[in-house]
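This is the structure I have questions about; it appears just below.
One protein chain omitted, others in place.
Letters A, B and C name the chains as they come in the text, with residue numbers starting at 1 for each one.
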Amino acid sequence: MKTVLTVLRKDLLLELRGLETLPAMILFAIVTFVIFHFGLNRDTIDGQLAAGVLTVTLLFAAMLGINRLFVAEREQGGFDAFLLAPVDRSALLVAKATALFLFLVVLEVIAVPAFGLLLLGPSLGPALAGLIAVLALGDVALAVIGTLVSAIAVQTRARDLIGPIIGLPLLLPALIGMARGAGPLLVAHGSSGPPGKWVAILALYDVVFALLSYAVFDFLLED
Amino acid sequence: MLRDVSLDVPAGSTLAVLGRNGAGKSTLLRILATLLRPHAGEVRVFGEALPRRGFAVRGRLGLLAHDPLLYRDLSGRENLGYHARLHGVAFERVEEVLEAVGMGGRADEPVRTLSRGLVQRLAVCRAVLHGPALLLLDEPLANLDPAATELVSPLIGRGCGATRVLTSHDPQAALAEADLVLGLEDGRAAFVTSPDKVDAAAVKRLYA
Amino acid sequence: MTTYGRGLRGLSLAAAATMTVALVLTFFYAPLDANQGFIQKIFYIHVPLAITALCGFVFGGVLGAVYLRTGDRKWDIRSYVAIHMALIFGIGTLLTGTIWAKASWGHWWVWSDPTLTSFLIVMLLFATYQPLRFSIEDPERQSRYASVFAVVAGAFVPLNFIAVRAAQAYVHPRVLTLTGGNLPGSMRLTFLVALAGVALLYVTLWKYEMAAKSTRMQVRALRRALLGEDSVVPLKRSAAPS
Partner (left out) sequence: MSLLAVAPALPLHTAGKYVAGAYIVFLAIVLIYVGIMASRLSRTERELIELRRDVEAQRSAQDSEPEREPVA
């Protein structure tokens, strides 16, 4: 646990100093909203379409963060430094997933209101609580699977390509859960809570992949 | 890429590894550091067989490789603080080693803005931070001027108290520090002997 | 050294015989489906292919897990061949599936069918297996990372089916439910024989491929032993383990 906090602290500090990932993710998300405005030729959207635009944008913005997650470790010797320390290796997975989760939360804190402002027809207010629940569960899946995929992809030659082509299919069920869970919330006078079925599926997906990642992560670190 | 290399290094002594670029010096150090797993053969560090017992060895060795293993966007103090936390070392130790290499004043600048010599000093700090009993030194004095060499000498020099495995681009300097010499040629041991028995011709052939 | 060729002849004969029986049963024994008529005959090849391919993916994941436990490269090769064969069967599934969709619904692709859709997602995921391998040069790391991928992707198969099935209503010509309850006896017999035939075919081809790989590797090993290291032409960079 101490190791997790140590690595997490270092990652956040590194992001704070370099500002390499998070600003790019946020800008990308907002630009994508603008692109959807023109691509769909709609001033406002609602319901399932809105949920789809929001979650797909977040997914692709997350891919940017996922691609960069381990680059500093690989290029600046972070893997070696970590492996030389007498600490539990799984701590790196937990720390990186937590860092990615926090990045996604910051991204959404900015991108979701921006989405409400730029594209969403109905007011965001009544949907907010349900949306937070769905996005939080989705973020866990994005963070866990993203960390795993990133750790695989960073050691390959074509890492910018391998990351997305493995990550996107693996994340598809999570995307379905997020989009379908958020859909009913974004209708004018829609339901206040997300459909329980999708919350359950997202939670199941989170738990299974968290355990799975924990089981296989050590193998990605050995040299 | 290593073959037929077998030798014992007694605790507290210094092994110099000689050989031209690509002979397998760095590979040997990475295997000893548990970062590479040997495909076959037996490697023991502190009597623990690698790679199976790697966890028993980690934390007791310090690696100083070509790569300083420091984050460029963090300052020297932050980098060392990170390593101190990972190794469970008190922060006073960070200040102690920073002072020892004369970096106390510049430890808050990002590593990417420092000259190579200063980065190498920080890398020395990182390698010895947790007081390792085995030091793996790959060209430890690279980029260091004579004054800096003087400064790091109590940390990684002959009197530092740790068992040392060191490589150097300068065979004469390495021989002067060694108790035992391993000559590597294309991943094979060309000779293993004490430094006074190494003849100039053999060294010359090694680097030819 | 395992001799993969042993039992191959018996297995081939069994696979061929079972497939033949399955075809005979399909066209001369199984009754015409009340709703779909003759077109339902595709079911007897499409669904066994799909089930075998999915089991093949999971099988590859299990073999990958064994590799990670043992570190013995032969398990990675087995896992590779299992996934490789499952991909071929998967392509067969998608092609027969689209033909069935066209015949039943008039479109080559129907999103409303959760089984076909989730199968496509699984195929898209496993299609990255070979590029991933190709992108890692160090053979040991290639094996390790490919096995991690196989384990994760193998576990993804059932999860993905849960998620996609939940997303859509049941509209597939659901001749077979998981319990198989609503299938008339003669249809079920035909289906089971066809499933056995396709599964036997998978096992046969897997063994065949393993035998071919192991033979090639032994030729190389012999050359190395008899003529020395330098006489062996270095392998080209490849996604396949060797």
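Here is the rule we use: a contact is a pair of C-beta atoms (placed from the backbone, for glycine too) under 8 Å apart; a residue touches a chain by one contact, two chains touch by 3 or more.
Because the structure is predicted, anything quoted here is derived from the model rather than measured.
J.: Please provide the labels of all shown chains that the missing chain touches.
T.: C
J.: Quick one: which of C:A14, C:C55 or C:I99 touches the chain that's been left out?
T.: C:I99
J.: Given that one chain is not shown, which residue among C:I39, C:V62, C:I162 or C:L189 touches it?
T.: C:I39
J.: Mind listing the chain C residues that contact the chain we can't see here?
T.: That gives, for chain C, the contact residues 23, 33, 35-39, 41-42, 45-46, 49, 88, 91-92, 95-96, 99-100, 102-106, 112, 170-171, 173-174, 201, 205, 208-209, 212, 215-216, 219-220, 222-223, 226-228, 231.
What we mean here is this: only the chains that are shown with their structure count from here on.
J.: So that we know how the chains sit together, what is the shape of their touch graph: line, ring, star, complete or other?
T.: Contact pattern: an open line, chains touching in sequence.
J.: Farthest chain from chain A, going by mean C-alpha coordinates, please.
T.: The most remote chain is B.
J.: Can you work out the whole-Å distance between the CA centroids of chain B and chain C?
T.: Distance between chain centres: 50 Å.
J.: If you average the CA atoms of chain A and of chain B, how many Å lie between those two points?
T.: Those two chain centres are 39 Å apart.
J.: Chain A to chain C: how many Å between their CA centres?
T.: Roughly 32 Å, centre to centre.
J.: For chain A, which residues are shared contacts with two or more other chains?
T.: Each of 222-223 in chain A touches at least two other chains.
J.: In the complex formed with chain C, which residues of chain A make contact?
T.: Touching chain C: residues 148, 152, 155-159, 161-162, 165-166, 169-170, 172-173, 176-177, 180, 197-198, 201, 204-205, 208-209, 212-213, 215-216, 219-220, 222-223 of chain A.
J.: Given the complex with chain A, which residues does chain C contribute to the contact?
T.: It is residues 68, 121-122, 124-125, 128, 131-132, 135-137, 141, 144-145, 147-149, 151-153, 155-156, 159-160, 162-164, 166-167 of chain C that touch chain A.
J.: Which stretch or stretches of chain A touch chain B in the complex?
T.: Counting only chain A, the residues touching chain B are 2-3, 6-7, 9-10, 13-14, 17-18, 72, 76-78, 80-87, 222-223.
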